[in-house]
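Worksheet for the structure shown next.
Every protein chain of the complex appears in place save one, which is left out.
For clarity, chains are labelled A and B in written order, and residue numbers in each chain start from 1.
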Amino acid sequence: MSVLLLTQAALMPFIAAADTPSSPPEPPRIVTLYQGATDSAVALGLTPIGVVDSWLEKPMYRYLRDALDSVEHVGLETQPNLEKIAWLNPDLVIASDFRHARIAPLLEAIAPTVSAPTVFNFKTTLNMVANATGREAQANELLEQWDDRVADFRQQIAAKLSSEWPQKVAVVRFKSDHVRIYTSGFAGSILDELGFNQPDTLQSQSWGMKLSSTENIPVLDADALFILLEPDDPAIADNYQHWASHPLWQQLSAVQSGRVFEVEPVSWMMGGGILAANAMLDDLYSHYGLLQPEAAPHQACLPHASGRGEPASC
Amino acid sequence: MLNSTAAKSIGLLLGVLVALGAFFASVMLGTTEISLSSLYGSLVHYDPTNIAHIILLTERLPRAVIAALVGASLAIAGALMQTMTRNPLASPGILGINAGAMFFVVVAVSLLPLHTPAHYVWAALLGALVAAILVVVLSRGRHGELSPLRVVLAGVAVTAMFVSFSQGLLVIDQQSFESVLYWLAGSVSGRDLSLVAPLLPLFGGALLLSALLVRHANALLLGDDMVTGLGMQATTIKLLLGLIVIVLAGSAVALAGMIGFVGLIVPHMARGVFGIDHRWLLPACALLGACLLLLADLGSRFLMPPQEIPVGVMTALIGTPFFIYLARRKMAGQ
Partner (left out) sequence: MRTDATLTLNSAAKSDSNRLLRRLLILSLLLLASAGLSLYLGSFPTPPLQVLNALAAPQSSDIAFIIWELRLPRITLAILVGAALAIAGAILQSIVRNPLASPDVIGITSGAALAAVVFLSLLSSTLSIHWLPVAAMLGALVSALLVVSLAWKNGVSPSRMVLVGIGLAAAMGAGTTLLIVISDDSAAMTAYVWLTGSLYAAQWDDVWSLLPWLVVAVPISLLFARHADAMALGDSVAEGLGVAIVRSRLVLLACSVALAGAAVAFAGGLSFVGLIAPHLAARLVGRNMARLVPTSALVGALIVLYADLLGRVAFLPKDLPAGIFVAGIGAPFFVYLLHRSRARF
């Protein structure tokens, strides 16, 4: 009997191995040094061992908080704490030339580093993270879903607006004593891809511009305005009221056609990755009153403008 | 330089005309076309639905008034500072006023929920006062006298401290940084006249006091003991002048943010033309400072339309060539 038991014990590992599928390889220990990279990592199902602080909703955006519950923070995106990164002993560092060119040699000495040229191109970031961690299949799937959504949106909006399409759209962000208009960057590139155009007044600007005088409201003239407001800042809300009650504002074509939409800066500017991009697209669908194809799973957890940042149940 | 009383009077008169002209231009010119009849209409038969009227009364007029007031105040404050410390490098900023105001505003924005320009104003004024008091306290000598050198050195130390604490708060909080940026750079737009109203008594009182003290200020230039001949202690005079500087510069900074060039450079320019006698110097500073800021505000609308350049930037860009020219000429005789 003991011999049987012993044999059985000796055979256990093999039996166990035969029953279970081979366990997946250890996920790589990655540190993401910019918002878009963090977003992309989570989208690909990875949990980094170190992330940088978020710009709003500190220390991490609500839509990523659950996924990044016990993850270490390594400082600011603009100035990551190199010692902390070294201590975490990562296998891979995800950085951006735009932010981290100066510390690139130090990062390379800590761990293999991949670097994107900018921070706002979410497709580049997604592919880069996927290639470096062997998750190309997931990335392709995500990007295909994105392309499908984009195609669907373009088709629906052209059908719905017919002669009014393509629309000129301005992305406007209110601060407490001035207003910023963004022409390029994350939101700009997505709007571009969806077929929207720049307003005439902003054709030649580099990243956008800042306005401080209500006299210049006509610069914002566009077919639709997307207003980025920060929900916890009363001064910004006040300034918005001040501008919105000016008679020149009432004369804007977007105001007159009722196409002034308030949206979340987290999805439209800060998040920087594919999850945020999908949330932004959700906003656009809902604001233009278009019906979405059945919601893909990853979208259900994201903030929608109507929900004011409260995540729907996943 | 003008030497006779007649020449100086004519000079001042010209100054007044130029200042009025600048005021007028600042009100009339801008992105929106305003006609003379609109200007008349907005003042006499205000029509709340007329866009030109609205722009005139909510944007143009307040801007011009604030620019003139702030420009004049900063220039006078600068002249008095330079007299008190007998140092050409002195400016209201040296007393820590700008830095104190900046710090309190940054604290208000990043740590407390005070965000609107109306709130900034009081935070800034408080900050200016605290910093200046700190400087005065730190620079009192053994017998309570205020030597110019000590004032200047104490001012530099206090300024550096407040600036670096502000920088600390701004660098860690990008949102505060972006909120405060325009104010830091100096701005006269977006401010209602109702913001100015509570500060008017301060401006008025300080200007009046400075008019009363011109002879004492002149005496101070000759030395502390000369002042006693006029019946007041040198320390008292310095404290009074200091108070004027604090009120004028503090209110100016509170209203328009950090406009640094005017208080330092305009007194030099005025001195170059009108001499060091405060009876001519102070009015000249007021006119020149007002002109400079009015023209700067005008220029800031047209340099990179439709973006507006912060007015503090424009004053430096306009004023520097003049100043360098004067610096070279003035030194020629020495």
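In the analysis below, contacts are C-beta pairs under 8 Å (C-beta built on N, C-alpha and C of every residue); 3 or more make two chains touch, one makes a residue touch a chain.
Fair warning: this is a prediction, and the values are worked out from it, not measured in the lab.
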#### Entry: Sole contact to the chain not displayed, among B:76, B:108, B:158 or B:220
B:158
#### Entry: Of A:33, A:46, A:64 or A:110, the one touching the omitted chain in the full complex
A:110
## Note on the structure
Among A:75, A:166 or A:247, contact with the omitted chain is made only by A:75
### Task
Kindly note down the residues of subunit B that lie in touch with the hidden chain.
87-89, 138-139, 141-142, 147, 149-150, 152-154, 156-158, 160-161, 163-165, 167-168, 170-172, 174, 177-178, 181-182, 184-185, 260-261, 264-265, 268, 304, 307, 309-310, 312-317, 319-320, 323-324, 327-328, 331-332, 334
### Residues from subunit A at the interface with the omitted partner, ascending
73-76, 78-79, 81-84, 86-87, 89, 98-99, 101-103, 105-106, 109-110, 119, 185, 206-210
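Convention: only the chains that are shown with their structure count from here on.
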### Message
So the centre of each chain is just the mean of its C-alpha atoms; given that, what is the distance between subunit A and subunit B in Å?
### Response
45
## Note on the structure
Within their complex, subunit A touches subunit B through residues 55-56, 175-178, 201, 209-216, 218-219, 230, 233-236, 238-239, 246-248
### Query
Which of the residues in subunit B come into contact with subunit A in the complex?
30-32, 49, 51, 54-55, 58-59, 109, 113, 115-117, 174-175, 178-179, 182-183, 187, 189-190, 301, 306-308
